[in-house]
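Partial view: only certain chains, each at its native spot in the assembly.
We just call them A and B in the order they show up, numbering each chain from 1.
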C-alpha cells in the first residue's frame, strides 16, 4: 500500500480518491472546496506525506495546472514525484518537467480516461516519463486502472509528454466516434423508415460491428429520453479535439473525420452563421433567390 | 434572324426573351401567368410558329418539365426541335429525347448559367445533343451567350444529357466556391484582427488570386449591408448540388469540398440538430458534462 497526495477533488479527482482508498491506499487530498478537502492547504498536504512523496495533480489544464506545479515546486523535496493527471496539452509537459527537474523533482504526465464511470470500472491510463518514475507509481496505476491484464488498461506511452499526447489523440478519436453515431441517429430519426429507433440502437449492443461502450451510453441516454428532446443540440469542446487537429496539421496528416466532428461542435453553438449569411447573400445577388430577413 | 417558341417566362425565361428580342430574333412566349405570356396556350404557341419549329422549355425541373415535354410531343411536328434549358437532372434527358424521337422531334438539353445578370451580360451555355441540332439552334445560342469568343461562353458538351451534366457539375463547383468565400468571411468577422472586413474583401477584386464574379457579388452585398446582418444564415439548395454528390458517389470520386458545402446548407436550415443532441447526451453520460435542457 502506498501513500499519495491528490490535488484537485472535482468530478474526476474525487472519484479517484474513492477508488484508491477502496484499494487500500492512503490518499491525502487537497481542494479549494472545504467540503471535500482533507487538508487546509497545499503546504499542509505536502507535510502530511512521508518523503519521498508522490503528488498527483488533477486540476484544470492550463493556468491552474501550471500554478499548482509552480507552488508544489516550492513545497516538494528532491526525490519527490509529481504526476499531472489532468487534460493538459502535451506541450506543457516538457516545461513542467524542466521546472521540476531544476529541483530534482520527478514528473510524469498521465492521460486518464473513463469519466464518471472510472470510480467503478477503473480508468484507462497512458503515462509519459521516465521508466523508474513509472515503476514507482505503478501501485497507484494498478489501483486506478480497470481489472484485467495491465496492458489493456495502462500503457507507458513514452517520455515526458507522451501520456498526454496519447490521451489527446484518444479524445480526438472519441470526437469522431461520437459524431459517427450521431449522424446515424439523426438519419434514422429523419428518414422515419425505421419505426423504433431506440430499439434498433439497443439491438446494436451485441454481435454487431458497431458495438462499443459509447453505444451502450447512447442506449442509456435513449432509455431515459427516447428522442433526446429534453436537451439542446449544443456541444462544448474541451481542448483535446482542437489540439489533435493542430497536431494533424503540424504532421501533415489528413484528419477529415476528426475535424468534421470538431466543426460540428463549433456550429452547434452558433445562433446564426456568418458564413451561411454570406452564402445566402450570394445566392440572392446572382439568382434573385429569396433570403430570410432577420425578424421574418 | 430566327423564330423561337419559349415556354416558361419566369425569372430566367422572361429575361431570355428580352435578350433574344434585343438581338433581333422573333420570340413567341408562353407562360401560365397571363401578365407575361404572348399566347393563350401551348397549342397557340405551336401554331404561331412556322415549321420546322424550335421550342425552348424553361420551366422548373422534374414533373413540370416532363409534362411540358409530353404536351409538346403531341403538338409539335416531325422535324421540330425541343430544347430543355431548365435545371433538369441529366438522367431525365435521355427519357425526354427518346419520347420525342418516337415522333421524330429533335431534342437538346442546355445548361444555362448567369442568373438575373444574364439578360445584360449574356448566359453561359452548355449543350447536349446531336451536332446538327446544335448547329440549327446556334443563332439562338449566339444571342443568349455573352459577347466575346463563342467557345468562352458556349460549349457543345456531348450527346443528350451532357449539357445538363456539365451544368450540374458547374453548380456543384459553385457550391464549393461560395462556401470557401463564406468561411473566409466568417473567420475575418470572428477574429476581429482585420478591422474593416468589407474593405479587405473589396480589395480582393483586382490583382488577387481569389478574384471572381462571385467575389464581385459579395462586395456588392457587403456594400448594401456591411455585416450581412439583415438576413439569416438560412440557405436552400436546389437539386444540382445533391445530384453532383450522387454522381461523385456513383463514380467513386472524392468530393469533400462539394459535400461540405451541401451539408453546411442542410445544417443552416435546422433549428436544432438531432446529431448534436446525441453528442450532448453522450458527453453527459460519460463525463457528467452539463447539457442545455430545452427551455433553459
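Quick note on the criterion: contacts are C-beta pairs under 8 Å (C-beta built on N, C-alpha and C of every residue); 3 or more make two chains touch, one makes a residue touch a chain.
Source: prediction; values computed, not measured.
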Beyond the 2 chains sitting in the coordinates, how many copies does the whole assembly comprise in total? 4
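Note that only the chains that are shown with their structure count from here on.
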What whole-number Å value describes the gap between the mean CA coordinates of chain A and chain B? 47
If we count contacts the way the header does, which residues on chain B are in touch with chain A in the complex? 11, 114-117, 178-179, 181-183, 185-186, 189-190, 214, 217-218, 220-221, 225, 228-236, 256, 264-265, 267-268, 272-289, 291-294, 296
